[in-house]
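Up next is subunit A:
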Amino acid sequence: MRVVRSLGPAWLLAAALAWATTADSAGSPQRIVSVIPAVTEMIFAMGDGHRVVGVSNYDEFPRQVSRIARVGGLLDPNVEQILALKPDLVILYNTQTELKQRLDRTGIPYYSYEHRALSDITVTVRAIGARLNVPTHGEALAAGMERALASIRRLVAAVSHPRTLLVFEREPSSLRGIYASGGYGFLHDMLETAGATNVFADIRQQSVQASTEMILGRQPDVIVELRYGDILKKVDVARDIEAWNTLASLPAVRNHRVYVLVGDEFVVPGPRVVDATRRIAQALHPGQVR
Partner candidate 1 sequence: MLRAANISFAYRGIRTTRSPASAGRHVRNVVLNDVSLHVERGDLVGILGPNGSGKTTLLKLLGGVYSPASGTVTLDNRPLAAWTRRDIARRVAFVPQETQAPFDFTVIDIVLMGRFPHLGAFALEGPEDLDIARRALEATGSAPFEQRAFSTLSGGEKQRVVIASALAQSPQLLLLDEPTAALDIGHQIEVQTLLRRLNADRGVTMVLSTHDLNLASALCRRLVLLKDGLVVGFGPTEEVLTPDAIRTLYNVDAVVERHARTGRLTVVPIGRT
Partner candidate 2 sequence: MQPIRTRLVTTVAAFSALLVIALVVGPVIGSTHISLARVFDRSIPFADNLDAQIFFIARLPRVIAAALVGGALAASGVVFQALLRNPLASPDTLGVSAGAALGAMVAITFHFDFAFAGLPVIPLSSFAGSLCALGVVYALAAARHRGLSTTVLLLAGVTMTAFITALILFTQYLADFTDTFRTVRWLMGVLDIGGYAPVLAVLPMLLVAFGLFATLPRALDLISLGADAAASRGVNVPRTERTALVGASLATGAAVAIGGPIGFIGIIVPHMVRLVVGSDHRLVLPASILFGATFLIASDLVARTLFAPVEMPVGVITALVGGPFFLWLLLRSFR
């Protein structure tokens, strides 16, 4: 309900964003370079993937991107490469000030992307749709995502939401350097949508360095670990879960409710957050979700 109600102002905001962040209100860009994997996925999901001529080095999805030229990433955008592709729109991170300056000098319009909470994802989808001059595609995608997320929320509304620790980083085969989601950001939103209560909901930051003491203090009923990037075999995953046995006194470990979810849909705040949220919900509530 929250998502649906924000539709109106989100639409306006999207339009404003789209207008405000471009140096030159061009018509319908046909040669798009996107340094942001999430936005690349959005464009493909809208059906406009054929207009993308350059993607970041870290892009993996959808499969078609393997045939598209690579132009670097957040820290190392290859300006030469970007210019060589003769783009008419570059989608970049808000913090890439140098790149922006270069594009200003060459007169190439750009879209400035900032990433925050789960709800901002659909805002961005609509904004991109507008910027690409296919607002209906954007609207369709965004609305679809919102509906899917809402339906997940409905499925788990009736069951109790376990206290869950969402871990997105830790040193391999040990419990050192654990980073968990705090009460802010799209990981937290995914978790709560999937029918859990974040043990660190009261800590108003995106990432929390969780010490052993903190984790023991919060006594999570469930632990969800997100893995991405590496290719993990099942046997490796099983072995790595054993590291949690050091904290055998936690309810999550005692009741064998430690889940490791592997896939990069968990860290790309794009259309696949729906799949990501559904997978988390499946782990938490196998009876309710699919």
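Things worth noting here:
Following the convention adopted for this analysis, a residue touches a chain if its C-beta (ideal position, glycine included) is under 8 Å from a C-beta of that chain, and two chains touch if they have at least 3 such contacts; residues count from 1.
For anyone wondering why these and not others, all candidates are chains of the complex that A comes from, given by their letters.
What you see is a predicted model; the values in this text were computed from it and never measured.
For subunit A, the touching candidate in this complex is 2, chosen from 1 or 2. Considering their complex, residues 58, 74-75, 169, 171-177, 203, 209, 211-214, 216-217, 219, 229-230, 236, 243, 246-247, 249, 254 of subunit A touch candidate 2.
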